Every structure is written in C-alpha cells, then in structure tokens.
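This is the structure I have questions about; it appears just below.
Missing here is one protein chain; the remaining ones are kept as they sit in the complex.
Take a look at chain A:
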Amino acid sequence: MDQMDVIDGGFAAPVFNAQTVFRAVMDAMARPGTVQQVAGLAQPPAPLAATAGAVALSLCDHDTPLWLDAGLQVSSAKSWLGFHTGAPLAATPADAHFALVANPANLISLENFAQGTQEYPDRSTTLILQVDSLTDGAPLHLEGPGIETTDSIAPTPLPRHFVEQWKQNGARFPRGVDVILAAPGAVACLPRTVRAKTMEA
C-alpha cells in the first residue's frame, strides 16, 4: 500500500468543499429524482470513487460508525477514510450510521442495516451507493415528498431486487434506510419516503 495514497486526496478547502457537497446532498435528498452536480473535490484511492469519497468526507467523523463493503474493506480506501474522517468501522451493518458501497450489485439486503426504532427512526443507516450512472439503468419512477407529480432516474448498478427491497423499506416507515446514489460528478438521493416503480409496474 502506498502511504501517499492514504494521505493525499482529501478536500483542498475542507470548510467550503464540505459545504458544497453537503448542499448537493441536501438538495438531492429534498428533491428525490433530481440529479445534483458535484465537482471532483476529493481523490480517494480505488475502488472508492471521487463522489462517494467526497460525500463521506462531508458527513462522516468519529461519531459515525462506517460500514464498508467487501471491496472497500481490503483496499487502501479503508485507511484513507480512517485518516481523513476518523470514523470508526462498524462491527456489523446494524451498527453503521453510514455504509459505503463500492459494488452495489453485490450488496447484502437492506434489512441488514440499522432501521432505527419506532421512537427514534433517525437511528438508521444511510447507504452511500457508488453507481456508474444515473441515466443508463432501468428507469425508476419516483413519487413522494419532494416530488411535485412524478420524476425518474435510472441509476446503475443497483442492489439485487432493488425495487422489491425498496418497497419493503417503505413499508417499515418511519423506520428504514435512506440511500445516497453517488455517480461520477453527481449525486441523487432516495429518502425512505420515496416510492419507486419500474416501467412495467
């Protein structure tokens, strides 16, 4: 492992870059279905991509146990996240405040992550899924708070049986996980309130 990989590539201007990335995520969370542009502000080591890395830098710190998927666990990205955010690693997905997923297609099912409780539904995991595109996948038709009528995005790759899993996630409301989709140069979000359908449904 190259030591410099782990130390380089953080925000050049931590205060302003974190604010820029957060505002993009906040706008995306408030308006699911919209795609918010995020310039390449962080350069994490592979397989962690720039956008997912930037989102992690802007939201994670020593208060937020982080769960990494198998690909990230064995990479220098783990040390990079440790160095730049100080976030401890979550022992199990149910302990994670954030989950960083480099390969969403192989993700364990959403119900493994913290769902929050009925009294404190905010104590749930926010998943940061690293996707290749927000336009090239199968279209998801979205409805719910933040969307005036309907909207759609087409992220790829997504976890297996995502639409079915997402329906179950919605049925647990107010418990449930939220998803940040980190694509090259852009983010979109799926808060637990949003309802997703594929074309044929």
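The criterion applied here is as follows: a contact is a pair of C-beta atoms (placed from the backbone, for glycine too) under 8 Å apart; a residue touches a chain by one contact, two chains touch by 3 or more; residues count from 1.
The criterion applied here is as follows: contacts and distances are computed from a predicted model.
Its UniProt record calls the unshown chain "Alpha-D-ribose 1-methylphosphonate 5-phosphate C-P lyase", which is the correct pick from "Glutathione import ATP-binding protein GsiA", "Carbohydrate ABC transporter membrane protein 2 (CUT1 family)", "Glycine betaine/proline transport system permease protein" or "Alpha-D-ribose 1-methylphosphonate 5-phosphate C-P lyase". From the options A:35, A:147 or A:182, the residue with contact to the chain not on display is A:147. Across A:47, A:82, A:137 or A:174, the residue that sits in touch with the chain not pictured is A:174.
Touching the missing chain, out of A:18, A:108 or A:154, is residue A:18. Residues 14-16, 18-20, 22-23, 25-27, 29-31, 58-61, 63-64, 97, 117-122, 124, 126, 145-148, 173-174, 178, 191-193 are the ones on chain A that touch the missing chain.
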